[in-house]
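Structure record follows, encoded as structure tokens.
All protein chains but one are shown at their positions in the complex.
Chain nomenclature is as follows: A and B, assigned in order of appearance, with residue numbering initiated at 1 for each chain independently.
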């Protein structure tokens, strides 16, 4: 029977002990332990959230990058196309120009050649004339050295002239 | 600074253990002449078990050549003439009331681990207690505040708890990572928080009760475990003592009653949502329930732990009942088996006591939404 009758002394000591244990542990153990654990969980939660935010930002950044890259590619493409066009145009222009120039040059050259030819012919004519005159002079002189011959010449010439 | 404090504590503990280990020797030399007639007495299993599961004024360690080797503990009495203290060794292991200790002009005897004022003359058995017809002493008793075996064990458990949790609170580094013993204690603390406090009390209020629940759980658990260790200075059946469980249940009861809100009391005395005759019928039942809940807490822990001790001791006692050494393998096997189960049971009982306390506290603080609607 006395197994189930609480003993007053033990009740007293249990109460005192529990009270002391409660207050000492509360101050020196539960507060630091639970506090540290809570702080740690808070910091983990914060770290996770910031990691999530960073990830999202990263994703945004990647998307941005991709967009920029795409734009750049389009732009490059356009620029290349334009450049190609310009190039083709320039080449065509250059070709035309060159042709015109060449034509002009050829024309000029032809003109020059013509002129040269003309002048050369004129020169030649002059030369031939002077030579003919000289020769004629010499011949005349020789011919005119004797009277017969002079006469004969005149005669010939006259013949020719009349024949013409 | 903190390390020096801890060194002081460590040396104190070592000192205590040296005293503890030295004192049995002193106890033997002082009491060697008594109790020699007990050698031939019949081994009484019930007496042995009951002696073990009850409180005692000295810590019995073992019997050596028929002499009890025990650790004397202080007896503190609040008598009619004030406080009286002496060591329990002055009773010379006597438990039949025949050794009288005279202190402060008063005479005391110990009879069945209770201290009485001694009668003037011995009765026919040489005992200084007067027994009534049912063999219960009729002598007056002083108020007994002795540091008994269980109180001693309780102080030891407090020392251990302070050591374990004081240390583990210091084992956190700057970033809150547990090291050493804190790695072991932290999951237990988190278990109480996440599986006991939060589900039963709720996110809103649980923080207020965490220190109580943690202290309760570890106090019960360590005393349960200490009761399972079968040698000095453990083995005391503290958590299987009704006074111990009574105090813990009483604290839970007081907290539940203090934190109970309007809804809680309304549900007890005027249960909403049921017809009036039913309300009248339910009120006394619910009212009794307030007391039955902590009483069931008290009985559950007490009965579980005491039954565990009784079973282990009974299995060991089979050897002495059968008076044969050949029973011992079976008896040892079964008691080891039961002890292993007990390791589980003591943890579960500590958990259940804590969980039910949390549940009762949570129920007292619960806000019933459906009532505000009508």
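Quick note on the criterion: a contact is a pair of C-beta atoms (placed from the backbone, for glycine too) under 8 Å apart; a residue touches a chain by one contact, two chains touch by 3 or more.
Basically, contacts and distances are computed from a predicted model.
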Protein that the absent chain corresponds to, by UniProt name, given "Cytochrome bc1 complex cytochrome c subunit", "ABC transporter ATP-binding protein", "ATP synthase subunit c" or "Proton-translocating NADH-quinone oxidoreductase, chain L": "ATP synthase subunit c"
Among B:119, B:304, B:331 or B:357, contact with the omitted chain is made only by B:304
Would you write out the residues of chain A that touch the absent chain, in ascending order? 1, 3-4
List the chain B residues touching the unshown chain? 296, 299-300, 302-304, 306-307, 345, 348-349, 351-352, 355
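In this text, only the chains that are shown with their structure count from here on.
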Between chain B and chain A, distance of the C-alpha-averaged centres to the nearest whole Å: 92
Contacts from chain A onto chain B in the complex sit at residues 2-15, 17-18, 20-22, 24-26, 28-34, 36-37, 39-40, 43
Contact residues on chain B for chain A in the complex? 50, 53-55, 76, 112, 114, 143-148, 150-151, 154-155, 158, 161-162, 165-166, 168-170, 172, 175-177, 182, 185-186, 189-190, 193, 210-212, 214-215, 219, 241-244, 246-248, 251, 302, 306
